[in-house]
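One protein chain is absent from this view; the other protein chains keep their places.
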Amino acid sequence: MQEKSISKYPVPELNNLPEDIRNTMLAVQEKAGFIPNVFLTLAHRPDEFRAFFAYHDALMLRDSGLTKAEREMIVVATSGVNHCLYCVVAHGAILRIYAKNPQIADQVATHHPNADITERQKAMLDFAVKLARTPEAMTASDYQALRDHGFSEEDIWDIGAITAFFALSNRMAHLIEMKPNDEFFLMGRVPPAKKG
Amino acid sequence: MQEKSISKYPVPELNNLPEDIRNTMLAVQEKAGFIPNVFLTLAHRPDEFRAFFAYHDALMLRDSGLTKAEREMIVVATSGVNHCLYCVVAHGAILRIYAKNPQIADQVATHHPNADITERQKAMLDFAVKLARTPEAMTASDYQALRDHGFSEEDIWDIGAITAFFALSNRMAHLIEMKPNDEFFLMGRVPPAKKG
Amino acid sequence: MQEKSISKYPVPELNNLPEDIRNTMLAVQEKAGFIPNVFLTLAHRPDEFRAFFAYHDALMLRDSGLTKAEREMIVVATSGVNHCLYCVVAHGAILRIYAKNPQIADQVATHHPNADITERQKAMLDFAVKLARTPEAMTASDYQALRDHGFSEEDIWDIGAITAFFALSNRMAHLIEMKPNDEFFLMGRVPPAKKG
Amino acid sequence: MQEKSISKYPVPELNNLPEDIRNTMLAVQEKAGFIPNVFLTLAHRPDEFRAFFAYHDALMLRDSGLTKAEREMIVVATSGVNHCLYCVVAHGAILRIYAKNPQIADQVATHHPNADITERQKAMLDFAVKLARTPEAMTASDYQALRDHGFSEEDIWDIGAITAFFALSNRMAHLIEMKPNDEFFLMGRVPPAKKG
Amino acid sequence: MQEKSISKYPVPELNNLPEDIRNTMLAVQEKAGFIPNVFLTLAHRPDEFRAFFAYHDALMLRDSGLTKAEREMIVVATSGVNHCLYCVVAHGAILRIYAKNPQIADQVATHHPNADITERQKAMLDFAVKLARTPEAMTASDYQALRDHGFSEEDIWDIGAITAFFALSNRMAHLIEMKPNDEFFLMGRVPPAKKG
Partner (left out) sequence: MQEKSISKYPVPELNNLPEDIRNTMLAVQEKAGFIPNVFLTLAHRPDEFRAFFAYHDALMLRDSGLTKAEREMIVVATSGVNHCLYCVVAHGAILRIYAKNPQIADQVATHHPNADITERQKAMLDFAVKLARTPEAMTASDYQALRDHGFSEEDIWDIGAITAFFALSNRMAHLIEMKPNDEFFLMGRVPPAKKG
């Protein structure tokens, strides 16, 4: 049983959860093949769980000028500078899959300026990492750098809001010492055929 | 009209908002006498608005081992170290009212260690401020310091989760340059009789 | 009696002070209606008291290219980044009065880049805040930014010297845990008529 | 002529100075054999000059539980972490002379924890350096560490006030790019006989 | 051809290298199946190459109280806080193999305090990470913490010297933008059978 160690707090049994939360978990299990620990651990507080995932989905599933891989890059880069193991590993896996690139997550999590991504994406991550660590230091030129790369005002909101949401998420993961599922470490690193 | 300057982003007209959001605003206006700008400015993105306030209410309105004043102290102290004007001013007002203390918000926002609060509350804010700025630096002794002051594990979750939520909120406020309403600056500073 | 708590050090009785210092206090009391705690607490060391206020007056009362409100902005902004409660509250009050603006002190103390001040004043505060926290990092371009906004060399001395003096003042206030007088918290926040 | 480069600001001629300031300079020249540049450069502003040296003398010449060498150690250590060339070189010279130790200034300026000084003096400098760089971070245990080494409350005021005064002094030196006199670099490094 | 991008500097052809360096490379290729880019890129300067690997081997191959896995943990943890992609990825691979643990490198590189390692190993990494980032801040209690976990003085030299060597190595990798070989990203993550 791994459950005891995935959080400093009690991890509820699926059977004891409110139906909507249990259904959310079963749906993600159906799709991913397992239940990511962020679902299991945050379910300790159902109301916060519902708001957390509603917020996540509002940002990560919406139509956006940013691709899904770009949004995950923001998560991985800001979680990297926040030293958040859960988010680096879990969202690193998702980033590898969306970007179809087995090396990109390690690159972005460790040092995005030299990652194999576009200059536009590097500018996006410069903005995100600065907002993540020193929000009071943002200046007009930080916004202008994004506009110079063709980002719209709505794109900038997306970049900033994803950064803000994972500022919350990283702190929750640190607070409860959330552990990533074993599955995430290898996901997207090897060709699908080898996973079978 | 102040609306143009309360956010870098368009501020929607009440009439153009989804009904549930408009009703939320009318309810807060009924209660507070005005609509705090965090409602007006975040309504630019209705789905994110709904998740934001659901999360806020889950943390700030729940039954908790922390008083409402203590929860607002966490908001004010962490927003202070994040240099977030909106949250310092708006939640400073709420803190003054809950604590019935016209000086406490300025004290907590500027330098909580010398504020006129209990040693237990100072320990709570030490934990919150550290998690707010350097989440990766939390150690077992930070948790133990809270337990030594009688905080339960659920109280610690509350302290950490409120800090995490306002890590998000402070970054959104910086991102869009959210301005506090005029009303907040003076609220709770003068005896109620003078407000009439 | 509030005196016991306004400093970690003994606060002398007016009657026991050297005559020049007592007269200084009576003069400020005559003008302000009360004796600010910085006078009472620093009188513990009369020679240092005399030098402190001579220095203060040399900078803050001289003819200068900076208005008195601008000089107080420097005090409030640098005291804000130094988390000095006494100076933020006491000089915040003075700033509100000189600027005839009840919100400006909270804005400048919390995050001057988004305060309702001119671009020229923001440049002045950028210089001051940088000198306050990392004096070794000043470069030629920091000076040039001030000149580009029309500041003279003598204005730059004023900006730097006020910052330097309050680097001293903030450290003294932290050292002795100087508390602001109750009067300062509300000064300049409400129309004069209400103060009567 | 070296005068042009000892400050970014005009350096007044002795003849053009107010008599009291000229007399101060002649007295120090009589004693030291030269006029330290801090006198020449700050004389650009006579009122500030007078307050500066009155403050300096009040702290550095008073009867104190700290020896004169210990007071200079505080100046050198805090000026070291502030990267202030004038104060490190000029007060380093004075420290070498008071301590009759040709190596102590380089040790204290570069890394006081391994300097050849007592544990008590290291504690004194730990407190001073922390107050110099992060005044907001001082805690009760910082004060207690001094008391544990036998420092009185008045000694602690001296340590803190000297640190505070040189926080001002270092910033003035950075502001005007004050250069140390050639004489200071070698003073106290060689036996007096060789200076002849 | 990948060579152009593995360094900002020219990467020499094997045939053009001094014989001893070529032999070193052929030996490592024989053993590892490929030539790690640190060999190819640093060969641009043969004398520095020889000293670099002599130093590396003196530390990493010597008999030591630290296991080889522990020594690699030091490399990975300090390279993590230095954001050095080459060292995190290449030494992360070696760490996974020595520790026979496919998750340990991601844990140690991202946030060693919550890695699945012993308390003794965490203390070792606390010391290393502090020396890596703020060498001037080491105190007697940092050494004592290692002794309390049973580390000998020679073990402490090993911990410190490995940290020091990779302080050099990380800076060289940043300087020339050294890229890790593709092989390292997956090494030690999947059971050996799948590598065939």
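In order of appearance the chains are A, B, C, D and E, and numbering begins at 1 in each one.
Rule of thumb we're sticking to: a residue touches a chain if its C-beta (ideal position, glycine included) is under 8 Å from a C-beta of that chain, and two chains touch if they have at least 3 such contacts.
These figures come from a predicted structure and were not determined experimentally.
Visitor: Quick one: which of E:14, E:27 or E:168 touches the chain that's been left out?
Guide: Among E:14, E:27 or E:168, only E:168 touches the chain that is not shown.
Visitor: Touching the hidden chain in the complete assembly: which of E:22, E:50 or E:68 does that?
Guide: With E:22, E:50 or E:68 as choices, the missing chain is touched by E:50.
Visitor: Of E:24, E:37 or E:82, which sits in contact with the chain we cannot see?
Guide: E:82
Visitor: For chain E, enumerate the residues touching the unshown chain of the complex.
Guide: Chain E touches the chain not shown through residues 8-9, 44-45, 47-48, 50-52, 54-55, 58-59, 62, 82-84, 131-132, 135-136, 138, 153, 156-157, 160-161, 163-165, 167-172, 174-176.
Visitor: What chain D residues would touch the chain not displayed?
Guide: 80, 83-85, 88-89, 102-103, 106-107, 109-111, 114, 177, 179, 182, 185-186, 189-190, 194
By our rule, only the chains that are shown with their structure count from here on.
Visitor: Find the pair in A-B, B-C or C-D that has over half of its contact pairs, by residue number, in common with A-E.
Guide: Equivalent contacts to A-E are found in B-C.
Visitor: Find the geometric centre of each of chain D and chain E from their Cα atoms only, then give the gap between the two centres in Å, rounded to an integer.
Guide: Centres of chain D and chain E (C-alpha means) sit 45 Å apart.
Visitor: Rounded to a whole Å, what is the gap between the Cα centroids of chain C and chain D?
Guide: That gives a centre separation of 25 Å.
Visitor: If you look at chain C, which of its residues touch at least two other chains?
Guide: 83-84, 111
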